[in-house]
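Just one protein chain is left out here, and the rest sit where they should.
Labels A, B, C, D and E are assigned to the chains in the order they are written; within every chain, residues are numbered from 1.
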Amino acid sequence: MSTVTKTENPEASPRVKAVFDDIRTTRKSDFINNMWLYLAFDPDLLEKTWAEVKAVMATPSALDPLVKEMLYIAVSVTNGCSYCAHSHTAAAKAKGMTGEQHADLMRVIALAAKTNQLAVALQLPVDAAFDADRQS
Amino acid sequence: MSTVTKTENPEASPRVKAVFDDIRTTRKSDFINNMWLYLAFDPDLLEKTWAEVKAVMATPSALDPLVKEMLYIAVSVTNGCSYCAHSHTAAAKAKGMTGEQHADLMRVIALAAKTNQLAVALQLPVDAAFDADRQS
Amino acid sequence: MSTVTKTENPEASPRVKAVFDDIRTTRKSDFINNMWLYLAFDPDLLEKTWAEVKAVMATPSALDPLVKEMLYIAVSVTNGCSYCAHSHTAAAKAKGMTGEQHADLMRVIALAAKTNQLAVALQLPVDAAFDADRQS
Amino acid sequence: MSTVTKTENPEASPRVKAVFDDIRTTRKSDFINNMWLYLAFDPDLLEKTWAEVKAVMATPSALDPLVKEMLYIAVSVTNGCSYCAHSHTAAAKAKGMTGEQHADLMRVIALAAKTNQLAVALQLPVDAAFDADRQS
Amino acid sequence: MSTVTKTENPEASPRVKAVFDDIRTTRKSDFINNMWLYLAFDPDLLEKTWAEVKAVMATPSALDPLVKEMLYIAVSVTNGCSYCAHSHTAAAKAKGMTGEQHADLMRVIALAAKTNQLAVALQLPVDAAFDADRQS
Partner (left out) sequence: MSTVTKTENPEASPRVKAVFDDIRTTRKSDFINNMWLYLAFDPDLLEKTWAEVKAVMATPSALDPLVKEMLYIAVSVTNGCSYCAHSHTAAAKAKGMTGEQHADLMRVIALAAKTNQLAVALQLPVDAAFDADRQS
């Protein structure tokens, strides 16, 4: 079930084919997951979303690729995105996340959810020491 | 403003004093932030919360301390916890997060929020390839 | 699967039948979707929920019916409500939402989720110019 | 700061005055909090919102008034609503919530946030035993 | 589908067996639900999570066990946790939640979600009267 119809034969569109080819080349794999198959309903949305994912996630940057996947998982879980929890956990494992790291990730994001709840419930005033403008 | 009254002279309670002393020792700093000052309204809640934060965040584990702080930020921001965004960003900087890493963290969590929204809006079916039971 | 038992033969209850009849009349359709079939476990909750949905969504008001459906989708997706994303996307299509409008809706709500994440992460102070009391 | 302008002299409107009078009578207090003062910008929205709050929260029902306030706090905190966390914690105290109950409420909602995070991260399949239709 | 592989024969691990035995004893039931079966991938995470759930939910405290289950439902629903909504609704029914109480719970958490939305949309300033420090 989905809210848009999966395009039949999406690569008949040259714009879609170009994106799919780039996904295959970038990932060194023939597998195209549903995110891209369904986004093909609008080639502009497909192109721009892939371009941003490639720039942020598949381009060397200040953070390690596995760290970026784990951050993605943290956000996806907190947002309750089932598809994203699945796809980014699979991606993190493909990038080498060990069972110990996975369990540690669980511990950190579970604790964060818990103390977030306490801080909001108590409506804690922010300590002046945390103000970035004051620190500069 | 807060929803519990800040305890006056909280260290008059030996249980509270013991926790505050451990916070100061663990962090090598005299600063006690509002999270702990306000949790002092219930010594049991204070003790258990600090024990878990210490075990998960201040004990060597499979993930790097800075990575754990960045994961904490990712969850806190997604939950909209103002206090937590402030306190954990300050903690990440104290653990060496550079400006480039901070900007990269912003890029990843902003992109994750965006593609989460798309995946939920499209109600994407989860690819069978992402099933951990199938992978084993 | 659900957390309440679907009532067998719900229209045996005159209160439930009256609501279902009004749904059919208002929508000019015999289809009663699961929202109402399951809410039938409590006729008072069913009556009041339908009355509010009818008043807000099926009564002419300052906003166009299709715009109201798209706003409903925006909230439902952000809340991660799978049932609601499905039902209100179907409703928006029934009210004439085109593929281009659907893609545009995706672009706007995805961008909003992204910049929300940035604004919360940066803990931006609200500009005085945005204060409604100041504008009056 | 707010996004609507606070109405000056709101009780000049007979519809607003009638709602405010009913709030004062129902609560046996002259205090009108900002929720109602700002909703006065649209008398219809004010009337309907107050009518529902009165029906659900100020009318005897299957749940105890204090339990209902604590449930309200649980939802408000999880949604990150600062105003609501404040107003409903104050209401719960006015209805007799003790410090021990307050701390227990904190423990439960913090644990729930934590295990929610784990269940979503693990993408746990729902046990068949939890299906209400199966239980009937 | 899940993001971790379900451990085959988990009770071969003495640490896992000890937790499962305690779950069976505490609950007076042989049924072990998926939460614990999947958490068995990391015995430390399993032990600590169960210990906290037992301490908070299965130990007499200032709040009634059924009230605690309903609070758990309120948080779980607001977080959109499907597994948790199912498991805690089943638990609440097992602890005696009646149909009337269930419907009342629905009314309260639905209203809370609605007024949370209004309070955030209006960006209501918090009334000084709600400040706990001022009340003390």
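Going forward, a contact is a pair of C-beta atoms (placed from the backbone, for glycine too) under 8 Å apart; a residue touches a chain by one contact, two chains touch by 3 or more.
Just so it is clear, the structure is predicted and the values come from calculations on it, not from any experiment.
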- Message: Based on the whole assembly, the unshown chain contacts which displayed chains?
- Response: A, B, C, D, E
- Using the definition of touch stated at the top, determine which of E:4, E:56, E:71 or E:85 touches the missing chain. E:85
- Item | Candidates A:4, A:84 or A:113 - the one touching the absent chain | A:4
- Task: In the full complex, which bits of subunit C touch the chain not displayed? Write them out.
- Result: 1-4, 31, 33-35, 38-39, 49, 52-53, 56-57, 61-63, 67-68, 70-72, 74-84, 86-87, 89-90, 93, 98, 100-101, 103-105, 107-109, 111-116, 118-127, 129-132, 135
- Query: Can you name the residues of subunit E that touch the chain not displayed here?
  - Reply: 73, 77-78, 80, 82, 85-86, 89, 105-106, 109-118, 120-123
- Touch list for subunit B against the chain that is not drawn: 80, 85-86, 89-90, 99, 102-103, 106-107, 110, 117
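We adopt the following convention: only the chains that are shown with their structure count from here on.
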- Message: Using the touch definition from the top, what's the fewest steps needed to get from subunit A to subunit C?
- Response: 1
- Message: What's the farthest chain from subunit C if centres are computed as the mean of the Cα atoms?
- Response: B
- If you average the Cα atoms of subunit A and of subunit E to get two centres, how far apart are those centres in Å? 27
- Item | Approximate Å spacing (C-alpha centroids) for the pair subunit C, subunit D | 20
- Query: Distance-wise, how many Å sit between the C-alpha centres of subunit A and subunit D, to the nearest whole number?
  - Reply: 33
- Mark out which residues of subunit A touch at least two other chains, giving numbers and ranges. 1, 3-4, 49, 75, 77-82, 85-86, 89-90, 103, 105-107, 109-118, 120-123
- Report the topology of the inter-chain touch graph, choosing from line, ring, star, complete and other. complete
